[in-house]
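Here we show just some of the chains, and they stay where they sit in the whole.
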């Protein structure tokens, strides 16, 4: 069980990702087979719970992509369960402080580096008996920057050992800054967006962001090396709506 | 519980439909809210089983569309279960003969018109205590024409009392005619395609066809008044693939 996303990052490359909100392993496999560097199972705002997540992680693995999970909250038990299931990265929402990030890192690392509990049911199945020895290195810990408090401390957060990337949530960060939800709001969002990229680059970690295909080039140019550019549920609705529009206009 | 699709047909209008292969009620509701005249839950080639189908039928209802179900085979028990759950139409695959169509019709109708068994758990919930009196009229019976045998007898099949529409399965019909799978193959498929439309029109029933947005105008011009123009799973994969292509080309 290698972590191809981490290898890319270590080689200075970027990764493009897809986002899953639908709890269906066919969808997970179909999306993953398209060639994304990572595919993220969203347990926070997606319609997915732990049992389904285990199936999706397997499907992403089977399709040759790197499975990432966004947990509903910064909870040791919740993070450990999806790591046991084979997730190779954890996105942690609603970070507010250094203590939050440290807790997130500890949840992703076995002692003595952290507090992860040992019982890697599927992870060890895939990785084999030496899973323990390499797990701390292979699992990516990715706190989100989406609150004003996190933004204010972003340089400190980026410097915390064990953090592999920081991931921008544009909607929540916008709300926290007094703006409406949006993928690419004007200032003060733009300033925050550049500050986070710089903080990551300066700290030698990866800057990540929740985005869409249109914004990808801008994000890459700004220094973001982890860009989520498509979500299953919205692609589905957009696609079906476009089909309906096309059919109607052809009448 | 009215059947808005049937009302449209009775008014001489056409209906556009969507197809569901993913067992998720959010998807069903999201698609149905787009404004399709019917949304079909596919238990034959979709990834959906009976328990999920009951949730999808509810979601389609909630979103104001007409729920149709394609059953895996021409089986009385299977047809009755989804009718009990509130399906307002049944698409029956792989019809071969007059006897097949008569069996399908009987499965959709209470005695003495048919052999449907009484126990409309959700259907009666929605329609109220007088469900029995109107069920035989409200439920659409839609056999598929997708084998050579069915094609050869299509005029007879269209004339069988209780048939509301015949539905073309282009892939299977193509295979049966010695062609590869395809949505709009050349002859002998084209001849069959026109013959089915004419048989339906002559018999005073609706011609239906499994299609896509591009083919909709052609089908409508040929006389098809029930055209399925989008499928959740393929719209999803097409959309995500297009996003990935766009993101990559913008690098």
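Letters A and B mark the chains in the order given here, with residues in each chain numbered from 1 onward.
We adopt the following convention: contacts are C-beta pairs under 8 Å (C-beta built on N, C-alpha and C of every residue); 3 or more make two chains touch, one makes a residue touch a chain.
The structure displayed is predicted, hence computed values, not measured ones.
Colleague: Whole-complex copy count for this homo-oligomer, where the file places 2 chains?
Modeller: Assembly-level count of identical protein chains is 6.
Methods note: only the chains that are shown with their structure count from here on.
Colleague: Nearest 5 degrees, what's the C-alpha rotation angle taking subunit A to subunit B?
Modeller: In degrees, rounded to 5: 180.
Colleague: Round to the nearest whole Å and give the separation of the Cα centres of subunit A and subunit B.
Modeller: 39
Colleague: Please give the residue numbers of subunit B that touch subunit A in the complex, ascending.
Modeller: That would be residues 16, 18, 22-24, 26-27, 30-31, 34-36, 47, 212-214, 216-217, 220, 227, 229-230, 232-233, 235-244, 246-248, 250-251 of subunit B.
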